[in-house]
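Just one protein chain is left out here, and the rest sit where they should.
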Amino acid sequence: MKIQPQDATATPRLLEVADLTVKFALRKGTLPAVSGVSFNLGPGERLGLVGESGAGKSVTGFAILNLIAKPGFIESGQVLFEGRNLTALPEDKLREVRGDRISMIFQDPMMTLNPVLTVGTQMIETLKAHRDISDKQAEAIALEKLRKVYIPSPEKRLAQYPHEFSGGMRQRIVIAIALLTNPALIIADEPTTALDVTIQAEIMDLLLELCRTENMGLILITHDLAVVSQVTQKIAVMYAGRIIEMGLTQEIISNPLHPYTQGLIRALPQSGSGRGARLEQIPGIMPSLYNIPKGCAFNPRCPKKCAICSDETPALLSRGSGSLVACHCV
Amino acid sequence: MNVEPANTAPLLEVRDLVKHFDISGGLLEQLTLQGGRMVRRRTLVRAINGVSLTIQPGETLSVVGESGCGKSTLARAVMGLYQPTAGQVRYGGERIDNLDSRAMMPFRRKMQMVFQDPYASLNPRMTVRQILEEPLRFHHPGHTEAEVRDKVAEVMRQVGVRPGWADNYPHEFSGGQRQRISIARALMVDPAFVVADEPIAALDVSIQAQILNLLMDAQDQRGLTYLFISHDLSVVRHISTRVAVMYLGCLCELAPADPLFEAPLHPYTQALLSAIPRLGGKASGHIRLTGDVPTPINLPPGCVFHGRCRQAAQRCREEVPALREHAPGRFVACHAVEEGRI
Partner (left out) sequence: MALLARLRESYLLHSFLRDPVAVGSFIVVVLLVTAGFLAPVLAPMNPYDPAQIDVMDSELAPAWIDQDSSFLLGTDSQGRDILSTILYGTRVSVLIGLGAVALQAALGIGIGLISGYAGGRVDAVLMRVADVQLSFSTYMVAIFLGAIFQATFGVGRYEQIAVPFLIAVIGLAEWPQYARTVRASVLAEKKKEYVEAARVIGLPSGRIMWRHILPNTMTPVMVISTVQVANAIMSEAALSFIGLGMPVTKPSLGSLIKSGFEYIFSGAWWITLFPGVVLVLLILTINLLGDWMRDFLNPKLYKS
């Protein structure tokens, strides 16, 4: 497990997202949902994309797989994965990557699972869509993956339908399906938001363990800073379609630089803060696509706002310490 | 059962509350073939199974638990939205669970509720002004136009929504602002007791803090008593005086917040607390629970938690543990704690 510094190193990169911009052509104009997002991921590296709803984190996840549906479109930027630019790949070539080298896990397991097919059928079909193998071989792989995600008595479970599983078990099955093709990267979009805390902890454990044993990369998209801080090595905080702070998880949690990241962390009730004390709150709300403020998008809510903030969009730069931050005032 | 110093009378008391839902449908759906004979079978969801607790004036009692543990059903039974199958709900010493809607009226003014989903809890066809005026005009028909308008403006200001927006419709507001309006509606009749059912679960992190602050401010200014339903344990720790932990319709543990979070007694509480994600913590530091959560349709005999509990003994599989006072103010329903095994 090696964390890459900013400059390119000898270690090959698994994923390189460069200046990705996704726009939506809506009635009121063409609006940017993701603007100039860049980050890298090495093999087996785990990155957390953190932000509130509307920050553009899910859109970024979909854009990596070139899965943006109309009226959205990727306007510019590159997604280099294992040396191929996914934004320029034709659909049939994309299918060799999507669901094969990169798997995706959603918040609602029923988005992935078909309610009228048994788990076994779905796993075998998924596998046969990507590999030229027999049903028997496919079933053997499916069983192996179910065991990996600690599903008890997998032989019996293969013949069952999704509704016969509990919420946590379903998410395990989805992870098992994601593992079928031994992907190099998993994109997990709020994988535990719909689950209870005890189940969430188990699923996160499982994801972390699998990333380590299989040397898989992970992009964890979530609103929950605490969850991200336990699982990932790097964090990118998004706000109004831009990455506003990115760096090592430990660094960002213990020493957040951007006023928004600071606000997010302080808004969490901490065990030491004492009962009934007022929580530090960020005033206002995240702007919608329609009214992203000029300059730094966070400036109307920012306690450290100065004159330049409402004119000029700050670039994501290194400010001395290890993290990159997009703020004029740091 | 009496909690806390016995000299203060509780504001709200729940006694041996049971709520079962019959989901078996019509007669035709109940009939099944069994061994060649038609059998009529009912399907019951045992949402609450004998819960007792008291809430003191001015305190915040939080009920925590995972989905399906019956915490929202408990909130609705307290508010009279569900008729309890058995047991009592008392407010200020008076029994309210068996009142008809007319006799319930004075209690409706004292007890109000804030709901989870700010997108569903406001009628989309009514303006904010109509939404807020309705409870006031209904309970105080004698108020003049000016009085009603002033009260709406006052409460809107208090919850941090500009009174000038009163003629807008709910869909023109963000989730956080809608939740403020929902709180304003509850406050319109100046209640003494508010049930908040997951009031921040549907909101973004930076907005959650705003709403929690608002709820705490309202409590300070108005001397409110809260029954706070939540699955978010770090929030619960922050705002509660006492915490009740529920699992599958049963109360596992009831204790003042700090001792409960520092040294949980019930094995389920221990597992639940260890699973809270902490900033910069380790993912694998939690207590692993084995087994699946049973459904409230097929409740296991004995302690409902025994199937996932590492301390489970023969007695736990047969006998339902009673909620007993283990230390002053700390109630636990666990055979292992009682026997000193943990």
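Think of it as A and B in the order they're written, each chain with its own count starting at 1.
Criterion: a contact is a pair of C-beta atoms (placed from the backbone, for glycine too) under 8 Å apart; a residue touches a chain by one contact, two chains touch by 3 or more.
The structure displayed is predicted, hence computed values, not measured ones.
In the entire assembly, the chain absent from the figure touches the shown chains B. The residue touching the chain not shown here, chosen from B:Arg90, B:His139, B:Arg222 or B:Arg315, is B:His139.
Contact with the omitted chain, checked across B:Met79, B:Val128 or B:Ile211, is made by B:Met79. Which of A:Arg27, A:Lys70 or A:Lys136 touches the hidden chain is settled by the complete complex: it is A:Arg27.
One of B:Leu61, B:Met113, B:Val128 or B:Val304 touches the chain omitted from the figure, and that residue is B:Met113.
The chain not shown here touches chain B at positions 26, 76, 79, 81, 101, 104-105, 108, 111-113, 115-117, 120-126, 134-135, 138-139, 182, 185, 189.
Keep this in mind: only the chains that are shown with their structure count from here on.
With centres taken as mean Cα positions, chain B sits 33 Å from chain A.
Chain B makes touch with chain A in their complex at residues 66-67, 174, 176-177, 204-210, 212-213, 216, 231, 233-235, 237-241, 257-258, 261, 271-272, 274-284, 286, 288-289, 292-293.
Chain contact summary for the complex, chain A toward chain B: residues 52-53, 166, 168-169, 196-202, 204-205, 208, 223-227, 229-231, 249-250, 253-254, 263-265, 267-271, 273, 275-283, 285-286.
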